[in-house]
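The other protein chains are all here in position, but one chain of the complex has been omitted.
So that you can tell them apart, the chains are marked A and B in the order they are listed, and the count of residues begins at 1 in each.
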Amino acid sequence: MQFDSFSEFLNMGGYGFFVWLSFGITAAAMVAIVIESRLAQKRLVREILAEQARKDRIRGVKSPSSNREQQL
Amino acid sequence: MRSGVYAAMFKREYTLAFRQKAELVQPLVFFVLVVSLFPLGVGPSPEILQRIGPGVIWVAAILSSLLGMERLFRDDFQNGWLEQLALTDASLAGLMAIKVFTHWLVSFVPLVIVSPLLALFLNLTEPMYWALLATLAIGTPLISLVGAIAVGLTMGLNRGGVLLALLLIPLFIPLLIFATSAIESAAMQLSYMPQLAILGALLLLAFAFTPFAISYAVRVSLN
């Protein structure tokens, strides 16, 4: 343990601003790209489900009508 | 017979280039204009102009080359000539090398010719001028060869212009660094052979590899 107290740890021997700026921006950038990737995944899944639901709907409309054609 | 194909290609490119004189002249005028903006921007003091001169001329050369580069494949792509070329039994890499060489001849050689005028504008000394000439002579073929790869990739896109700049400017930074440092060495009466040698090495590498990269890029766009 290099630091005696928490405030000393934050101060970083006078370089606190620079050290915490670097670590802060790094953490922010890393979290941002993880979140972006996860959101893209969710969006894709939603898209696929919507597309699939649309296909099912079309199929659902088509099949009764084709049944009717057969009856006529 | 092969050499006949290449000669015909060269003749065609050359003739076509001179039929569109406006497109040849415009990048050149742009080049002179950009350079003449700098004295207006930073003041007419000869020392400052001499100090920034090499960099200004080279940056202007790169920017104006981007303007002229865009039409390297555009017309041939749109009227289907490139697809015909890709189907011939002559090597596409060879044909592309001819095309790029012609482009260099008609758009960069005039630029090298007007450079004495710019050297006067920016108060370059005589050794600096010879160094500028040498770096332009070695550096501009490099711009043409490397640039043609990116032009080949973007020719199918409607909004290729800005993208082309984004792709190419980073690639030209080493060229800019070595070329201007050669001219600065000349300004200090030092030998600028090392920088020229590096530029020459880069050019030889480009000669060896870029024709294949260009033909691959063209094939990707023709897909």
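Just so it is clear, contacts are C-beta pairs under 8 Å (C-beta built on N, C-alpha and C of every residue); 3 or more make two chains touch, one makes a residue touch a chain.
The working rule: contacts and distances are computed from a predicted model.
Per the UniProt record, the absent chain's protein name among "ABC transporter permease", "Heme exporter protein C", "(2Fe-2S)-binding protein" or "Oxidoreductase" is "Heme exporter protein C".
One chain is not depicted; across the entire complex it touches A, B. Between the chain not shown and the residues B:Met9, B:Leu132 or B:Val146, the one that touches is B:Val146. The chain omitted from view is touched by exactly one of B:Gln50, B:Thr125 or B:Ser221, namely B:Ser221.
Touch with the hidden chain on the side of chain B covers residues 146, 149-150, 153-154, 156-157, 159-160, 163, 166-167, 169-171, 173-174, 213, 216-217, 220-221, 223.
Even with one chain removed from view, chain A keeps its contact list with that chain: residues 1-3, 9, 12-15, 18-19, 21-23, 25-26, 29-30, 32-34, 37-38, 40-41, 44-49, 51-52.
Throughout what follows, only the chains that are shown with their structure count from here on.
The mean-CA centres of chain A and chain B are about 44 angstrom from one another, to the nearest whole unit.
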